[in-house]
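Below: the structure, in structure tokens.
What you see is the complex with one protein chain gone and the rest in place.
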Amino acid sequence: MSGNSFGNIFKITTWGESHGKALGVVVDGCPAGLKISNKDIQLELDRRKPGQSKYTTQRKESDKVEILSGIFNGTTTGTPISMLIPNADAISKSYENFKDIYRPGHADLSYDEKYGIRDYRGGGRSSNRETVGRVAAGAIAKKILKTMKIKTFGFVSQIGNLKCEKIDVNYIEKNPLRIPDKSKLKDMGDLIDKVRKQGDSIGGIIEVRSLGVPAGLGSPVFEKFDARLASAIMGIGGVRGFEIGLGFSIGSMRGSEVNDIMVGKSKGKVKFNSNNAGGILGGITNGNDVVLRFALKPTSSISQIQKSINSKGKVKNLQVKGRHDPCLCPRAVPIAEAMVNLVLLDCILENKLTTLKKII
Amino acid sequence: MSGNSFGNIFKITTWGESHGKALGVVVDGCPAGLKISNKDIQLELDRRKPGQSKYTTQRKESDKVEILSGIFNGTTTGTPISMLIPNADAISKSYENFKDIYRPGHADLSYDEKYGIRDYRGGGRSSNRETVGRVAAGAIAKKILKTMKIKTFGFVSQIGNLKCEKIDVNYIEKNPLRIPDKSKLKDMGDLIDKVRKQGDSIGGIIEVRSLGVPAGLGSPVFEKFDARLASAIMGIGGVRGFEIGLGFSIGSMRGSEVNDIMVGKSKGKVKFNSNNAGGILGGITNGNDVVLRFALKPTSSISQIQKSINSKGKVKNLQVKGRHDPCLCPRAVPIAEAMVNLVLLDCILENKLTTLKKII
Amino acid sequence: MSGNSFGNIFKITTWGESHGKALGVVVDGCPAGLKISNKDIQLELDRRKPGQSKYTTQRKESDKVEILSGIFNGTTTGTPISMLIPNADAISKSYENFKDIYRPGHADLSYDEKYGIRDYRGGGRSSNRETVGRVAAGAIAKKILKTMKIKTFGFVSQIGNLKCEKIDVNYIEKNPLRIPDKSKLKDMGDLIDKVRKQGDSIGGIIEVRSLGVPAGLGSPVFEKFDARLASAIMGIGGVRGFEIGLGFSIGSMRGSEVNDIMVGKSKGKVKFNSNNAGGILGGITNGNDVVLRFALKPTSSISQIQKSINSKGKVKNLQVKGRHDPCLCPRAVPIAEAMVNLVLLDCILENKLTTLKKII
Partner (left out) sequence: MSGNSFGNIFKITTWGESHGKALGVVVDGCPAGLKISNKDIQLELDRRKPGQSKYTTQRKESDKVEILSGIFNGTTTGTPISMLIPNADAISKSYENFKDIYRPGHADLSYDEKYGIRDYRGGGRSSNRETVGRVAAGAIAKKILKTMKIKTFGFVSQIGNLKCEKIDVNYIEKNPLRIPDKSKLKDMGDLIDKVRKQGDSIGGIIEVRSLGVPAGLGSPVFEKFDARLASAIMGIGGVRGFEIGLGFSIGSMRGSEVNDIMVGKSKGKVKFNSNNAGGILGGITNGNDVVLRFALKPTSSISQIQKSINSKGKVKNLQVKGRHDPCLCPRAVPIAEAMVNLVLLDCILENKLTTLKKII
């Protein structure tokens, strides 16, 4: 309903605002018996946290997670896991100046329309900081998926007009832009630098892949695996498009080009000669890698002077100061991975119940 | 869970298979007091039904809806509305020949992997016929939205490489392809004819717009309005991509180009100088028109001989006979509209509860 | 929300009114691979149907179930099972006379207050006929539970002031009152006869037991096994009290009397020296039999003349004609069993996911 929970079985509920005391997440439905430590969670939070490089916001948050419940002697007990991440470096003063002005591209207007009130400090609940809870929860999902040899990773494939041309998986986490193509690092870095100096921002495209995904995940009609992924990814702030497999390019193609042909079976797994479907047939995984992409808008907060209106409709000049990512893409990678991992685990759990044979 | 229900408040559950006795839908949560007739429902079903033109499948289904409950003296009572649509022209024999072969591009393999059993006749539950229930339910939503002066319409904007260049809203329902650009009708029709004669199929792109949408719809985090639309649309068979507003093109743009500037307020409604965001800010509608697009793959059933495997993994030649749409797009328009209307109404209902002032 | 669905995983949605065309249920989440036939369903419907004896309403309904989807070649496919039961013997005319008068004890007033409209024919949705859908769905759950050697049965333990003193399980289904004590049949039958002749009705108490229930069902906090049972049973029309194990008598007892002492373990199952808790500890089953009781009010429809008001508040004399059970108890037994079976199966399914060991 109010949209702060995600998942059917492995269910998370996030809470918190950008400049409140803390943010957090409650994970309900995590199976008992999983060994998990603060370190497992922190690893992922560190990949998301601000201030990792000059290409990200300079807000200083250590984003240290505190686990408050659900884990006893290092093992999950099956009861809710509550995790809290303090806000340490919120500078709310920057927001006082335009607390009554609707920042273009932001949720200021739409929150006011919906709730009649809004925590304007740092965007309140609409801030990207909300995603710390998702990443913390996703880290638990990731650990369970690892035991099943399922691995999800994302990378930035395009920034502005610059596109990666090759994919070196090992390079992704070794560069601050999380791109898989070393030859593009300088140009892409320069582009971000340039737009930042111009008080502007730049969009991009991210790809996420999941390897080792078993066939049979997802449900036939409204909870198709791709529909759930789409919901998960479009629920990340600033995403404007989502595609699976061939994506939008499929619109100009023919069935004879697009159908993935099955060529045999090996160790119970069907082999295809292509993966145009991105690992999904009829909304259910087919055992191929899951491949998705999404488009991220340029950061709405830019320091150029923009026109806007206040809540009374009067036109105002606005300069959004504060500390912002000039390009949202690099930090969006671990967030997207977390969301995909949450979908994967939830669907795997559901899939334990689909046949009589499995449940008897 | 099992994914046959959609919506939080105005909640629908569809059931039925392509060649079963009937298909249907139960609508739960429809407010009492709505005047509604079979005709209101039938109008939309007729827009979706097969055999409308030479560009669609020739299966003959009148798709006459029977309302079984929830309506008394022509008015909804607030109790579940059960609607049934019989299957009249199922020819299951065509499917006997390849009941053990996995048709490429279809859900045959993935259903078998999930359930260990599958109703192979006409694709069973994975058939597009399942959507009659959605369209019937969507017709009720549409009627309620009409009282609020909210209007949703879709059109085919691209078939294969051919793109519409102008949008004549009045033309859409006057041509069998549901395109808005009369100048493209001949070429697009010829293209579909050609691929059909070649035993092939062709993909396309559809756009849906909602006018008169109030600001404030959708929820901040996981149930963003665009995330809900994405889930609704990606849940339609064959959709491979979804975008809102500028969509994927936003990936190469700058914040200064993309931010929609607010220029004033009139009758309580904020005015923008552009609609790059497609009517949504921070996952909540801003009062602008909602604009979305999605890519539809070419029909998987083609009559060319394809290679595939049977359930034992043995390679087989396959020729998928039966009656199929060479292009899914024209009939997908009312289905997509139905899904958007369901999301709109559900969000509007939720929005009645967001402030204390509204509920006291 | 609107309360026509029940269950988290094995989820049912009922629809239909007493005098509509039909009633029915959609079962979503039934595992694939279950052999099930109309006969399995009909057996339970026949136990519930009206006109079984002189102690029940004389409305003539064969209550023949029609299965519309979800079953292929006699086996569930994992897709929604839609079942329909026609209304054949509705005599709506009897209700025309008092369509504007609120019948005492009935939902007429409360429905009007909620919905502003009401299908007055036979009580519409508030009729006990709605439970055919539950019983049909419960029959499927029962068949699955049977494969797990879990057996649930209910019986009438009290009618008016008459209480059964011994429990002969084999006698229950051999007598029209579904009592387990043959020595009470005449007196109880006479009592019902008497109140019926007086144009009155009589209440009673029902007990339900589940044998072979595995330990570990139910969830710690809000979905305790007993809380779910309570919700299931209180959701049956006319129930005014629910208790588990010692029930209300526990209020006057001491801990040292009440605690069930564990005395050993045999074949992995803990043995207790008593079952005061009714098989549930901390909201989770402990392997003992589940034992519950509930109180059923006397039928609200009585043919004595009663005072009441119409929708304008004017006092009226009312004589509720129509055909009614003078005592709701005998026919409530299969309904209660169905609800308990639905809870059991749903909790068993959930329980497959509680530990990492189970899901890997």
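We call the chains A, B and C, going by the order they appear; numbering starts again at 1 in every chain.
We take it that a residue touches a chain if its C-beta (ideal position, glycine included) is under 8 Å from a C-beta of that chain, and two chains touch if they have at least 3 such contacts.
All values reported here derive from a predicted model rather than from experimental measurement.
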Residue of C:Ser210, C:Ser308 or C:Asn341 in touch with the missing chain, whole complex considered: C:Ser308
I'm checking contacts with the chain that's been left out. Which of C:Leu43, C:Leu185 or C:Val270 qualifies? C:Val270
Among B:Ile144, B:Leu246 or B:Ala332, which residue is in touch with the absent chain? B:Ile144
Suppose we count only contacts with the excluded chain; which residues of subunit B make the list? 9, 29, 31-34, 76, 78-79, 144, 147-148, 220, 348-349, 352-360
Suppose we count only contacts with the excluded chain; which residues of subunit C make the list? 1-6, 8-9, 14, 102, 104-111, 113-116, 125-126, 130, 158, 160-161, 195, 200-205, 214-224, 226-235, 237, 239-266, 270, 277-278, 280-287, 295-302, 304, 306-309, 312-313, 315, 350-351, 354-355, 357
What residues on subunit A make contact with the chain left out of this view? 1-2, 4-5, 8-9, 11, 13-17, 20-24, 26, 28-29, 32-33, 66, 68-70, 72, 75, 77-82, 84, 114-119, 124-125
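Basically, only the chains that are shown with their structure count from here on.
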Select, from all pairs of chains, the pair with the highest number of C-beta pairs in contact. A-B
Rotational angle, Cα trace of subunit B fitted to subunit C, multiple of 5°: 180
As a quick test, compute the distance in whole Å between the mean CA positions of subunit A and subunit C. 45
Distance from the mean Cα position of subunit C to that of subunit B, given in whole angstrom: 39
Averaged-CA centre spacing for the pair subunit B and subunit A, given as whole angstrom: 26
What residues in subunit C touch two or more of the other chains? 9, 29, 32-33, 78-79
